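Note sheet for the following structure.
The complex is shown incomplete by one protein chain, all other protein chains being positioned as in the whole.
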Amino acid sequence: MADIALTRALDPEAAIAGRRYFRSRTIIYGLLTIFAIVYLLPLVVVILNSFRQLPEIAQNGLIAWPRSFSFKAWVDAWSTYCVGGTCAGMQGNFFNSLKLAIPATIISTAIGAINGYILSKWKFRGSEILFGCMMLGVFMPGQVALMPWAYILGTLHLTNSTYGLILIHCVQGISFTTLFCRNFYVNIPDDLIKAARIDGAGFWRIFRKIILPLSPPILIVTVIWQFTGIWNEFLYAVIFTSGREQPITAALVALSTNGTNVRVYDVMSAAVLIGALPPLLVYLLGGKYFVRGLTQGAIK
Amino acid sequence: MQSVLEPSAAAAGPSWRERLAQAVPFLVLAPSLAATLIYVFVFTGWTLYISLSNSSLLPTYKFIGLKPYADLWANTRWNIAYHNLFIFSAFYVVGAMAVGLLLAIVIDQRVRGEAIWRTIFLYPLAVSFVVTGTVWSWLYTPDTGIQLFVRSLGWSNFTFALTTDRNLALYAIVITGIWQSSGFAMALFLAGLRSVDQDIIKAAQIDGAGVFRIYARVILPTIAPIFLAVMVVLLQFAIKTFDLAIALTNGGPGIATTFPAIYVYDLMFQRGQIAQGAAAAIMILAALAVVLVPYSLWLVWRKRREGKNG
Partner (left out) sequence: MSALTVHNLRKSFGAVEVLKGIDLEARNGEFVALVGPSGCGKSTLLAMIAGLESVTSGEIRIGERLVNSVAPKDRDIAMVFQSYALYPTMTVRENMLFGMESRKVPRPEQEATLARVAALLQIEALLKRKPGQLSGGQRQRVAMGRALVRDPKLFLFDEPLSNLDAKLRVDMRTEIKKLHHRVGKTTVYVTHDQVEAMTLASRIAVMHQGSVQQFDEPQRIYDHPANMFVAGFMGSPAMNFIPAELTTEGGKPALTIKLADGETATLALFDNVASRATSKQVILGIRPEHLSRYDPEARAQKPGMVSLHAPVELVEPTGAETIAVMRLGDLEIVGRFDPDEAPSMGEEILLGVDMAHACLFDPATRQLI
C-alpha cells in the first residue's frame, strides 16, 4: 500500500526528470553533431574532390556531392604533375619527407631517451639547472635560429639537402624528447636503479635491461610527436630546400602558389591528402599516445 | 672470491675506474647537451649580434647598435604585422579556449562514442598548418567554396569572402586557427575535468548544487592551472604563426595578414635585410619571453608553495 502510494506520488516528477533528461541529451548530441560536421567538412571535401573530375568541380564548386569518379587526380598528383618545371608529381617530395622524418625521429628519440634517463636517474651536481637550460630549446622560435642554421648548413655543404634538415630537427628535437622521457622516467622508482646497482649492473646495463623494457609507452608518444612535428614542419623546409629536394609540406605550398589561374583542385586535393596521410595515419593508429603527448607537452 | 682493495688505496679515495664509472652519465649527456646549449644560447646570441650589425644581403659583423630595430619599428609593414599578431592572438586564444572548453564539457556528460567524438575534434592537430591553410583557402574562395555552396542552397545573396577582404582576411586565419587548435584545448580541458576528485563533485551534489553551478564554482576553479597552461601554449602557437598564414592568405590581400614570423622570412631571404630580419626575430623571442617568463616563474612559485605545504 505504502509503496504504491509512494510510486504514484513520485511519478509526475519522474516524468519531468525523464523529459528534462531527454532534452539535455538532445542538446548535447546536437552540439556534438554540428561541431563534428564543421570539423570533418574540410577533410570530406578534400577526399571527395580528389576523386572528382576537374570540369565537374569547376561547374558545381568544391562542396558538392560527386557526380564523377576517377583515380586520375591521385595518379597525376603522385607521379606526373608538373611543379616548377619537373613533372614527376609529389612522390619525390613524399619520399624526401620520409627520408627526413624517419631518421630524425629515431635519432632524436634515442638521444632523448638516454638524456631523460641520465637527467632523472643519474643526477649530478647542476644537472637540474642544465635540464632547465635544455628546456629553453622547447620554446625557441625558429626564426631566431635561421641565420645560424643558414651559416652552419652552408659551412657543412648541407644546404638544399635532406641531411641538413635531419641535423636541424635532431638538434631542435632533443629538448622535446629529453623533456618527455625525463618526465616519464622520473616516475620510475629510484629503488629499482639502486637495486640494480647493488646487483652489479652498470649505467648501460640498467638502461638496457630495466629502463628500456619499461619505456614503450613514452617512446611511442615521443616517436609520434616527433614524426608528425617533423613531417609537418614548414619554415626550415621552405628556407633550406628547394625544388626536388623539398619535403612535401614545402612542395604543397609551391604547388598551390604555382601561379596558374586555373586551380587544379582535383590534383591538389590528392596532393594535399598525400601530404596529410602519414601523420593522419599515425594519429589514428596511435591516438591514445598522441593525446598523451599533447598533455605532457603542455603541462609539465 | 672478491677483489680486496688495499685499505690504504681505498682510503685515498675512489679508484680511477670508479671515477670513470661515475663520469659516464655526464660524458654521455655532454654532446647533446652541448648541441642544445649552442642551439639555445649561441644561436640566440648570434642572431642578437646580427640584429645589431649592418648586415644586409650577407651577415656582417660590424656593430651599429640599435639602428636595425629603429628601422624595423619605422616600417609600416612591421607595424601591421605586430598589430595583426595582437588581434590574432586575442581572438584565436579566446576562441580556441572557448570552443575547446565547450566541447570538453559536452563530452564530459557521459556521451556515447566518446572516443569517436574526440578523434573527430582532435584530428586537425595531426595535420600540418600548410595542409589546413591550403584546404581552408579553397573553402574561403567565394566562387568555389562556402559562399558558392550556400548560394546553391538558395540564399543567393549570401556573401562569405573573408580572404579577399583586407579588413576581414585576418579573421579567416583566426577561424582556421580555432578549427585547428580547439581540439588541443579540448583534450587538455577534458584531461583536467577527469582529474577533478570525484568526491568533491559528489559533495557538491549533496550540497544541492546544479550541474551549471558545479561546473562554475567547483570544477572549473580547480582546473584553473590548465586554463593558464592552454593559454600559454596557444599564445606560443600564435606568436610563431607562419605556415598557416602563408598557406591561407600568403600575407595578403596586399600586406593585410602579414605576421612577424612571415616578415622575418621576407626580410632575411627575400629582401636581403638580414640585420632587420634578425631584429624582427629577436622581437618574436621577446614576445615569447613576455608570455613564458612570468608563466615559468609562476610555475616555480606554485611548486615551491606546494612543497612547503606538502
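Order of writing sets the chain letters: A and B. Residues in each chain are counted from 1.
Heads up, the rule we're going with is that a residue touches a chain if its C-beta (ideal position, glycine included) is under 8 Å from a C-beta of that chain, and two chains touch if they have at least 3 such contacts.
On a predicted model such as this, the values are computed, not experimentally measured, just so you know.
Across the interface with the omitted chain, subunit A contributes residues 189, 191-192, 194-202, 205, 209-210, 213-214. Contact residues of subunit B toward the unshown chain are 2-5, 7, 10-11, 13-15, 18, 21.
Convention: only the chains that are shown with their structure count from here on.
The distance from the centre of subunit A to the centre of subunit B, each centre being the mean of the chain's C-alpha atoms, comes to 14 Å. Interface of subunit A with subunit B (complex): residues 24, 28-29, 31-32, 35-36, 38-43, 45-46, 57, 60-64, 111, 114-115, 118-119, 122, 124, 130, 133-134, 136-137, 139-149, 151, 171-172, 174-175, 178, 202-203, 228, 231-235, 239, 249-250, 252-253, 256-257, 263, 265, 268, 272, 275-276, 279-280, 282-284, 287, 290-291, 294-295, 297-300. Within the complex formed with subunit A, the residues of subunit B that make contact are 21, 24-26, 28-29, 32-33, 35-37, 39-44, 46-47, 50, 59, 99, 102-103, 106-107, 109, 111, 115, 117-132, 134-139, 143-146, 148-149, 152, 179, 183-184, 187-188, 191, 225-226, 229-230, 233, 236, 239-240, 242-243, 246-247, 250, 261, 264-265, 268-269, 274, 277-278, 280-282, 284-285, 288, 292, 299.
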